[in-house]
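All protein chains of the complex are present and in place, except for one that has been dropped.
On to chain A.
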């Protein structure tokens, strides 16, 4: 993850070529900071309760994070393009149910996962088209699709529910088994995360998304196919929400028409805590994944050391504000450094 590869020849987000390396370093430091906080928190908990990082404990931590990481990766991609997708919770719910209905009818588990992914991608296409063609703020569009998809969910499924007894044993055990402390779901999530992060970092179309988020107008003038990129981001987000829906079904073994309600806010928190700026154009998918891991781990740490769960939301909110404050301070510092350098180079040229 932190290979010292040559910096990608990216269109530098803030448009200042000499600052590319610096920005890269700052972003890495930002991710490192979350990782350090996470590790310190886990170690402190381990000192307090030696059962916390047992094999079962590590497995639980990873399993708890997988679904949020998957949805967070998709959301981060959309947020990087300076948009947002609030419909992920509804998408997760409806795809989980669709996969469950298919499995209840005796369907193949792999096919069920693919159905969920395809359905999620379909919702992504709708969101992407509305946002990119309609030129309407993504917040409003996806708030609309949040309600529409949830409504479809309620109409289609009504009061029916999928319970563990409806699912094939292999599917349920895939949701909880693994290699030692490493659950299959976490492996799958890690592969998806690595692939998506590689794409965003190393492919031209991936870099376009950063450019788009930094300055939509500049990106358009530079020849970035804006609509296609936005559509692609939403399709990825929808597909990952669909995959997360299938995995939710495997993990919790229980889905009804309320599944995933309110999840979008958790996802957005994870992404922001992970250092993906809501103003677009900066942050990384690894950061978003770390943010998700941090938030779910807090929810595991508190009960393990016997703190009341009432504190969870307050702590999540504090973290969120802290993350935004840090990002703001860092952004100002970076801008100052860049200005100074630019002034230096200018004066050097004049001499």
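Everything below uses one rule, namely that a contact is a pair of C-beta atoms (placed from the backbone, for glycine too) under 8 Å apart; a residue touches a chain by one contact, two chains touch by 3 or more; residues count from 1.
As a working rule, contacts and distances are computed from a predicted model.
Student: UniProt protein name for the omitted subunit, picking from "Dimethyl sulfoxide reductase anchor subunit", "phosphoenolpyruvate--glycerone phosphotransferase", "Ion-translocating oxidoreductase complex subunit E" or "Autoinducer 2-binding protein LsrB"?
Tutor: For the chain missing from the view, the UniProt record says "Autoinducer 2-binding protein LsrB".
Student: Looking at A:105, A:180, A:223 or A:306, which makes contact with the chain not pictured?
Tutor: A:306
Student: Give the residue, chosen from A:25, A:160 or A:328, that touches the chain omitted from the document.
Tutor: Residue touching the absent chain, from the options given: A:160.
Student: Contact with the hidden chain only, please: which chain A residues?
Tutor: Missing-chain contacts on chain A: residues 49, 51-52, 54, 56-57, 60, 64, 67, 154, 157-161, 163-165, 167, 172-173, 175-177, 251-254, 256-258, 261, 296, 299-300, 302-306, 308-310, 312.
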